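Have a look at this one before I ask anything.
With one protein chain withheld, the remaining protein chains of the complex are depicted in position.
Up next, chain A:
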Amino acid sequence: MEQLKTIGRELAMGSQGGFGQSKEFLDLVKSIGESRSKAEEDRIVLSEIDILKRKLLEPDVPKRKMKEYMIRLVYIEMLGHDASFGYIHAVKMTHDDNLLLKRTGYLAVTLFLDEDHDLIILIVNTIQKDLRSDNYLVVCAALNAVCRLINEETIPAVLPQVVDLLNHGKEAVRKKAIMALHRFHRKSPSSVSHLVSNFRRKLCDSDPGVMGATLCPLFDLISEDVASYKDLVSSFVGILKQVTERKLPKSYDYHQMPAPFIQIKLLKIMALLSSGDKSASEMMYMVLGDLFRKCDSSTNIGNAILYECIRCISCIIPSPKLLEDAAEAISKFLKSDSHNLKYMGIDGLGRLIKISSDIAEQHQLAVIDCLEDPDDTLKRKTFELLYKMTKSSNVEVIVDRMIDYMISINDNHYKTEIASRCVELAEQFAPSNQWFIQIMNKVFEHAGDLVNIKVAHNLMRLIAEGFGEDDDDADNKLRLSAVESYLQIISEPKLPSLFLQVISWVLGEYGTADGKYSASYISGKLCDVADAYSSDETVKGYAVSALMKIYAFEIASGRKVDVLPECQSLIEELLASHSTDLQQRAYELQALLALDARAVESILPLDASCEDIEVDKDLSFLNGYIQQAIESGAQPYVSERERSGGMFETTDYHSQDHHEVTSHALRFEAYELPKPSVPSQPSAALVPVPEPSYYSEPHQPISTSSSVSERESSEIKLRLDGVKQKWGRPSYQSSTSASSSTPPQAANGTSTHSDGGGVASSSSSKPRSSYESKKPEIDPEKQRLAASLFGGSSSSSRSDRKSSSGGHKPAKGTANKPLATVPKESPIPVPDLLDFDEPTGTSDVAATDPFKELEGLMESSRQDGGGSTDVMGLYSTDASAPVKTTTSVDSLLSELSDSSRGTYHQSQTTKGPNSKEALEKDALVRQMGVNPTSQNPTLFKDLLG
């Protein structure tokens, strides 16, 4: 049957004038269609490739056959196999005079080649010729190829012809020419910068298709340079108005919407143009308002336009009316059964929340539904929304949820993203240090290798510096809790490298700080780490440095140090390590163990990781020494510049080769072999440390300054560069006592990363608002979640955030005032509305017919809900008592919202026992398919403040 159908279709194709496919081709397609496995398909394709290779090489292939081979090649390529052996034939086919073959050739090359392919150069000539053709179909085919294949270097070859085609008689050609120019602009903006005026002109093209196409390049141009297109705002508004008034030909209608794709494009452009521009925004109010009224939200395309309007409103400076419209559209989206629309609603909410932070409040349950939806896409979008509305009051709930989700997924790309969001939120809003460290531990544990290294540095810095308050006690507690948690975690298998680095560093710095843990205990743990992760040099390096610090603190405090046997063997192993870095550290550790308490204390002072170390770049502390040397007959130092008469502009590592005159030209003869750096060796003899070390640079001048030569000076410079590298900064001051070597300071790179963003509150910190007021009684668990997400009752840890939010409150309060009396006059439905998750809708539905039933339902539920009268009473009575029930946030709120919020708080508790009933009713309403639309979302908001 199936087969018969196939044949029938094929016959129909044939008579329709289809491309005469041969039996072999049909067989190929069919056998691939019937293949059961990928392996079988591959086998078929490979044999087909063999056949084609042979056939293409045959002399005098008939043209019609050739065309078919080409289509077979396209098929092979489409299935993911390499058809490159036939590319050249496709190129050849574009040269053909027969348009049919030419088109097939162009189709094949656009599918086979991309713009950087070597064969492009062979096609450019053909394209040039075809662009001049009399047949507009040839020109179209060539323009299609131009859009795909012309790269930056070949643009000039076809540009003049494409520009000429802008005035071609056929609109199809003009349209493609515009798109080609658009493509050129993307490839190389400079190549078409002189042609920008053409785009403006084409906006007035007689053909709406061309006008529509012109919007694409204009969108790009405007997004690059808004200012110079401001004059077009009125034209765009005019065009959009005409489109919505159905001035375009009927053929552009799509599902009864007039030219929706053009509308969407226009809305995008206008959002760009009017962003932050009051006067431009005002020009758009009318047409946007019209769109909200006209859009048919029962079709997908109508919703697409509505969504674009919401996006547009979130970019421009909107009027309150438009915001209302947008909020209404969003609530329709959220209440829809379609996941797509819910998704769009969540997205829209995320956009509008920036403008009016209280918009999410009415939709809290919808949001939580989406969060618990099995659809991953929707879930992620909801997390994005939560991320946008995080504040200090709900950060714990949100971050916990995010981390749970992060642990549950395998998609590394998204894991990275959500991990970095967790870190960002935790840094910004952490209510306590302990919590912060816990969160960071979780993030590191579960997404360790995906986290940016800066996060680790930030964490170390935070532990070292505390939260910035001058409270040593709190800082110590923080460190202790960090150490404790790390000691717990450290024995878990397979920790991410980055996390181990943090752990090692913290244990080294603070492991023994409060005396709770002994040095041998901590060092044993560190040795275990170095042992367990022996392939990870960075971790080992951190572990050795940590060991060094621990022993240093022990020595400095005058205790006797017993180096553990495993530590001793670790040191010995590393002394012979292939990694110079590890070797270096091992030697330093060994040397340090031999020093006395006083020296050690000046090398590694306790808890000095965040002390600023001033680098004395001029090495002024050596002045006395030099003076002495000069007095005893040494040559004074002549700077490089003076020596070479200013010829050397750069001081590089090779500056000792100053007989070489550097020139700006490339040198074509071979460079000399580097000279063995002998001068650095003798210094070792004078230094107490047996081996030379990268970190011992302060000795260099001491040891060699007896003959202060230019070579030495360059050495010093070199070393200074090295100092600023990885492992912290040695203190130059302490090195004046020539007796001690200067191993790296404790600052394992943490303080160098002060630019990590950290605690600085960014623009995304949102003002807190009085979400807590509304807690519809649905599933108690959901309710709790909603309360914790949207409620603002917990006290904020940061005073600055409080003040920033305080700034917003008065404005909100006054805005609400005029309407605030409404609820008291018509109090009837209030308490019962709370039982539904779409409260705003139900308040106004009474007027509309389909909701009559709902009204009845509400009536009955009111009678059931025994507490409702009490609630009424509460509403009318003095609100001062309930106010006390709300927490510290109250002080930030205006009186108005205060009292109503408080009252509501009460009312909600009185109605508590009815939650089950309410839930049933809610389900019933949903079952009935009542999807109330909210005509006046502010009404409900004002009821509750």
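Convention: a contact is a pair of C-beta atoms (placed from the backbone, for glycine too) under 8 Å apart; a residue touches a chain by one contact, two chains touch by 3 or more; residues count from 1.
Keep this in mind: contacts and distances are computed from a predicted model.
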Missing subunit (named according to UniProt) among the choices "AP complex subunit sigma", "Ribonuclease P protein subunit p30", "alpha-amylase" or "40S ribosomal protein S8": "AP complex subunit sigma"
Full-complex contact with the absent chain, from A:175, A:401 or A:585: A:175
Options A:66, A:93 or A:107, residue touching the unrepresented chain: A:107
Residue of A:66, A:142, A:192 or A:264 touching the missing chain in the full complex: A:264
Which of A:236, A:343, A:387 or A:505 contacts the chain that the document leaves out: A:343
Hidden partner chain, touching residue among A:55, A:129 or A:148: A:148
Where the missing chain touches chain A, by residue: 3, 5-7, 9-11, 13-15, 17-23, 26-27, 29, 32-33, 41, 64, 71, 74-75, 78-80, 82, 99-100, 103-104, 107, 110-111, 114-116, 137, 140, 144, 147-148, 171-172, 175-176, 179, 182-183, 186, 208-209, 212-213, 216, 220, 249, 251-252, 254, 259-262, 264, 268, 300-301, 303-304, 307-308, 311, 339-340, 342-344, 374-378, 380-381, 413-414, 453-454, 457, 724-726, 749, 752-753
